[in-house]
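Every protein chain of the complex appears in place save one, which is left out.
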Amino acid sequence: MRSKTFGGFAEAVADIPDGSVIGIGGFAAPGTPYNLLQALLAQGAKNLVCVANTTGGAHQPRMPDIAMLVENGQVRKVIASFTASTRPTDVIPFTKYYEAGEVEAELVPQGTMAERLRAAGAGIPAFYTPTAVGTELAEGRETRVFNGREMLLEYAIPLDYAFIRAHRADASGNLQFRLTQRNFCPLMAMAAKTCIVEVEEDILPVGSMDPDNVHTAGIFVQRLVKIPAAPDGIWPVRRQERAK
Amino acid sequence: MRSKTFGGFAEAVADIPDGSVIGIGGFAAPGTPYNLLQALLAQGAKNLVCVANTTGGAHQPRMPDIAMLVENGQVRKVIASFTASTRPTDVIPFTKYYEAGEVEAELVPQGTMAERLRAAGAGIPAFYTPTAVGTELAEGRETRVFNGREMLLEYAIPLDYAFIRAHRADASGNLQFRLTQRNFCPLMAMAAKTCIVEVEEDILPVGSMDPDNVHTAGIFVQRLVKIPAAPDGIWPVRRQERAK
Amino acid sequence: MSGTQKGWDRQQMADRLAREFQDGWLVNLGVGIPTMCSNTDLGDREVTYHSENGLIGYGPVLPAGQEDLHLVNAGGQNVSLKPDSVTVHHADSFAIIRSGRIDVTVMGAYEVAGNGDFANWKVAGQKGGGIGGAMDLAACAKRVFIILEHVTRKGAPRLVPTCALPVTARGVVTLVATNYGLFAPTGTGFRVVELAPGMSFDEVRAATGTPLEA
Partner (left out) sequence: MSGTQKGWDRQQMADRLAREFQDGWLVNLGVGIPTMCSNTDLGDREVTYHSENGLIGYGPVLPAGQEDLHLVNAGGQNVSLKPDSVTVHHADSFAIIRSGRIDVTVMGAYEVAGNGDFANWKVAGQKGGGIGGAMDLAACAKRVFIILEHVTRKGAPRLVPTCALPVTARGVVTLVATNYGLFAPTGTGFRVVELAPGMSFDEVRAATGTPLEA
């Protein structure tokens, strides 16, 4: 079988065409594929649809995020559970471009987004959920009553690519995440035609993982890149270390 | 918090009322809750609906199975992916009662059954699937076209009780399964109001499990019973050991 | 509490709601003041905190320098593990929420109506907003507790007859803590469950935009 291990991030994202739908894992820092995002900024593909929990925060210093792809003119549409902060004083970088009409956005409740990604990965085209019934998000959309409760019809979100970050991988692409690093990553992997993973630890030989404790099976993973040590690779640091 | 550990199987199933919907985990031997099934045979609850992959096989010696509950007059209906063998020569015990009209059955494709259980555990009342479209199982039922493909509407299967077998448990109910023991067990646990687990190893103190490698979280588990050594507990044995 | 205190501060609002938590509950705390519920001493009652990013059971935020950077709660704070903590992916985490297993979700809000509607994801005139897990939690948790200041900075009531802002969910709020007290929606207004120290019923009623029962 062809090796899944790529030598660098540029090589791993080189063939991504304009117009791709890309899911980007991560919730806060854990699981966020900063290195792949940075490589995509350099690669320059345009008219992208980005699916992620957020577009990036208001905090400094900024890490590579979707808002930077927007600033770079690469994004047509974002599907996310936040397009603005809930604190009016916390203006996130994405909002400016969104309010100026330079990018489209689809705002989706977080659990609905997770389930729509899972549905894509599970061959389920659509499902019903109680979330968002009676809200602005459900206006003009199809609902149906089950057991006396109104439910909203939601559709799968299939991805062309998934960008995720994992703690460990073996050469066959079997992945393990650490603590809350898992979040959307396994769902994005399932939903994508091509899943690209930045890996924190050295890539292990096949046979190193307990078959019962693999979080994403290698059949969902196509490309692996080991993250080099800083400053060549991007690694989150503690707040007081950032302040130094 | 109240302890989840019960002293025996009889005690763990004592309060199950007539008419309950009970999911029974297992695929072939692994994960099958033989001890809980035996306790339910003794307990005697009637008009049960049993949800499981099979009703039990044609092989001898028989282990406790759903067909025995049927023979014992305890079952109103079975939901399963097999109500007969695909080999006409392999007549399973359930078939006799089913053909005589003594029990109802709903035949469900295995993947659809798994997904309907997961849906119940995930608060999804219904979903669409390509499986069984164009077959006898879809006759008279609602279908809908998504992306040019006809899909069948399927409903969640919520359970009153789940009976499952796990390899390891800690006192908070966190579970680990071994190899193909997992099968339907985590889905039945999610789908049920009350999940009862027979556990192979000694029940571990809280804090013994890696949080990243728990297969079913304790919040889905209400009752644990350690399986005693044979002959007090039921343990599958290898074929040539059975022949002795 | 001193005799000169008037109303509750943020921690006191959180404490008052946290005292409603029952032994064995699975509790989801929203970002901001609701997080402060985890500081409340519940005596011998044990609750499990659920964070929608796939963390079932977590402990206090760790001090600077001791954080595990792989471990955050829904607010992005570096929390700690408990002995029975479990991590799952986002679909499994929201399966817990959607299947009704969260005993209570505590959230902030811009306004709450007496019919149980509330709004917390979009301010007036804004394009887009911040939903996160709030709509799933609000629609599916067994109980929805809201913490908010009783009035806006301009003095307008936040307990209203009908939400003017786009709602997060309809008819779901079961209990509301403000700096003026604890209130329960009645369908057509609110009932005072408890007044904060130094607050009179008439004073609170005057600051409430919808009928208030004693």
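Here the chain labels run A, B and C in written order, and each chain numbers its own residues starting at 1.
We adopt the following convention: a contact is a pair of C-beta atoms (placed from the backbone, for glycine too) under 8 Å apart; a residue touches a chain by one contact, two chains touch by 3 or more.
Note that the structure is a prediction, hence the values are computed from the model and not measured.
A.B. asks: Taking the complete complex into account, tell me which visible chains touch the one left out.
C.D. replies: When the entire complex is considered, the left-out chain reaches A, B.
A.B. asks: Out of B:37, B:51 or B:117, which touches the unshown chain?
C.D. replies: B:117
A.B. asks: Would you mind spotting which of A:115, A:154, A:170 or A:198 touches the chain that isn't drawn?
C.D. replies: Final answer for the missing-chain contact: A:170.
A.B. asks: Among B:6, B:34, B:98 or B:163, which residue is in touch with the absent chain?
C.D. replies: Residue touching the absent chain, from the options given: B:98.
A.B. asks: Using the touch definition up top, pick the residue from A:39, A:107 or A:190 that touches the left-out chain.
C.D. replies: Hidden-chain contact among the options goes to A:190.
A.B. asks: Given the contact definition stated above, which residue among B:17, B:44, B:73 or B:134 touches the chain not shown here?
C.D. replies: Selected residue, touching the omitted chain: B:134.
A.B. asks: What chain A residues would touch the chain not displayed?
C.D. replies: Here the touching residues of chain A are 1-2, 118, 120-124, 170, 172, 174, 190, 206-207, 211-212, 214, 217-219.
A.B. asks: What does the interface between chain B and the hidden chain look like in terms of residue numbers?
C.D. replies: The missing chain touches chain B at positions 27-30, 53, 81-86, 88, 95, 98-99, 105, 107-112, 114-115, 117-118, 129-137, 167, 177-187, 215, 236-240.
Convention: only the chains that are shown with their structure count from here on.
A.B. asks: Which pairing of chains accounts for the highest number of C-beta contacts?
C.D. replies: A-C
A.B. asks: Find every residue in chain C that makes contact with two or more other chains and list them.
C.D. replies: As it turns out, chain C has residues touching two or more other chains at 81, 87-88, 91, 94, 97-98, 140.
A.B. asks: What residues in chain A touch two or more of the other chains?
C.D. replies: 115, 129-130, 177-179, 182, 215
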